[in-house]
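All protein chains but one are shown in place.
Showing chain A:
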Amino acid sequence: MARRNTRREKLITLALHVGLLAGLFFAAFPIYWMLASSFKTNGEIFALPPTILPHVFTFEAYAAILTDPVKLRFFFNSYLVAAVVTILTVIIALLAAYGFSRFNFRGKAALSTLIISTQTLPPITLLIPFFGLVVSYGLFDTYAALVLTYLVFTLPYAVLLLTGYLNTLPRDLDEAVAVDGGSSWTALWRVIVPISVPGIVATSVYTFLLCWNEFLFALTLTKSTDMRTVPIGIQLLMGQHAFEWNQMMAMSVLGSLPLLVIYLIAQRYFLAGMAAGSVK
């Protein structure tokens, strides 16, 4: 009996490992394919049968992107918009979250529900109204158009995430500051913010990713090549007569690098922040 159990357990473990490997392959292969293709020539990408490893290992695609000021501009735009949105989101969301977490005011519950409800709308349904607004305010094809639009999507989630995080911090701390001679403002910036780093990092990473990856609004609300962001830049490489697949893949790799670096640096805080904000 015991022997049969051991055999069964081994089979289950084997099946589990096979399943996990299949999952890993499914998740990792597209990333590998992106990496491998970025080091191939455009001709090799179309080779049949496809080559798993580049026959000719070349940095040609990377050189083409990194020496082209137009393409570098896409990166600059993406960094600028994502950074500005992240900073603004964290500051505004922190103030709102502190209000929700620490003060009772009329309409608090209704406002909270309203914030959550904005998350239920598919962004595409707001595309035309936003386009109309942006054009009528003369913001079309500007950074402001992207920053303001992205804030609409990043703020609700950031407010919810940070409110959850601040709720886990004891109110005694705010009261200790009050007794020590400080205002709510002092409590927020001198005590609450420094100990909320995990929550702030989690919110920042989420916001940065959202902005960095955004395609739909960036495509609709900008027009000139000078204002385009990385996702649009990749799409622009699909020409009418030629597809620069190796450059598209190289640009995708370069576009993913900041995210990877941010994840690696912030991973510890990100996980802690997510847990602290959600568990309690």
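Following the convention adopted for this analysis, a contact is a pair of C-beta atoms (placed from the backbone, for glycine too) under 8 Å apart; a residue touches a chain by one contact, two chains touch by 3 or more; residues count from 1.
Just so it is clear, contacts and distances are computed from a predicted model.
J.: Can you tell which of "Anti-sigma-K factor rskA", "histidine kinase", "Sn-glycerol-3-phosphate ABC transporter ATP-binding protein UgpC" or "Glutamyl-tRNA(Gln) amidotransferase subunit A" UniProt lists for the chain that's not drawn?
T.: The missing chain's protein name, per its UniProt entry, is "Sn-glycerol-3-phosphate ABC transporter ATP-binding protein UgpC".
J.: Which residue, A:P122, A:G181 or A:G239, contacts the hidden chain when the whole complex is considered?
T.: A:G181
J.: In the complete complex, which positions of chain A touch the hidden chain?
T.: Counting only chain A, the missing chain is touched by 170, 172-173, 175-176, 178-182, 186, 191, 194-195.
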